[in-house]
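Below is one structure, written out as structure tokens; comments come after it.
With one protein chain removed, the remaining protein chains of the complex are shown where they sit.
On to chain A.
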Amino acid sequence: MSAAAPGPAPAPPPGTAPAMLEIEALSAGYGAVQALTDVSLQVRQGEIVTLIGANGAGKSTLLMTICGDPKPRSGRIRLAGEDITGQPTHAIMRRGVAQSPEGRRIFPRMTVQENLLMGAESLVQGDPAPQMQQAFTLFPRLRERLSQRGGTLSGGEQQMLAIGRALMSKPRLLLLDEPSLGLAPLVVKQIFDAIRKLNAETGLTVLLVEQNANLALRLAHRGYVLVNGRITMEGPGRALLARPEIRDAYLGGGHG
């Protein structure tokens, strides 16, 4: 694992690290709808990459297609060099991919503890205790809510639980879908800090989908812009943030 500088500052972009996720000329969709067309994207080990775009651009579909549901219509997906195209979802997840999905999808009638244990389902070497400890360190709130049912948590707590649950399997690649959606700014900050810390301290590779382009591009080493199912721009996060097209389209534009 490439050594990351300790401390809260974002780790330097690991420019030469080997690829964790490679997507080549991917097309996918649901039924008659083609949601993604000829998408190519790469995430290197230890990198935070963000995918920004408007509602309905195909961001969530891309994350779900990486997880094998829906299956790609054409193109290739490789995880750490191994081809995972067309494999069943559970098999892909067991190879070290975890997702905190759109809408969080907490199991409402399970306790916080059971939700976390579900996340450890694809943990290859048995003991979930250290992973659970890590989730508590990141989000102390989860420990306080341990025996509460998932459905009774607040939105922010559910988001923390969704990320904590995804981390339980010790993933190599973490997929995050709109973690800021519907949350108060303070909670959003807490969650983004946690992502930054995870990446810096453990070298976790993250692919982050966000509508909040400002936050996401500040956090990420690199970013991609998805418009109507196609990648239209890519580059280092802060460089994208400076581009006028991005400012106009995703950051409220105008005079600022």
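The working rule: a contact is a pair of C-beta atoms (placed from the backbone, for glycine too) under 8 Å apart; a residue touches a chain by one contact, two chains touch by 3 or more; residues count from 1.
Quick note on the criterion: contacts and distances are computed from a predicted model.
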Name under which UniProt lists the unshown chain, selected from "Branched-chain amino acid ABC transporter permease LivH", "Putative membrane protein", "MxaL protein" or "(2Fe-2S)-binding protein": "Branched-chain amino acid ABC transporter permease LivH"
Residue of A:Gln99, A:Ser180 or A:Asn212 touching the missing chain in the full complex: A:Gln99
Of A:Ser74, A:Thr152 or A:Thr232, the residue in touch with the unshown chain: A:Thr152
Sole contact to the chain not displayed, among A:Pro18, A:Gly56, A:Gly86 or A:Pro108: A:Pro108
Positions on chain A where the hidden chain makes contact: 67, 69, 88-90, 93-94, 98-99, 101, 103, 105, 107-110, 114, 117-119, 121-122, 151-153, 165, 169
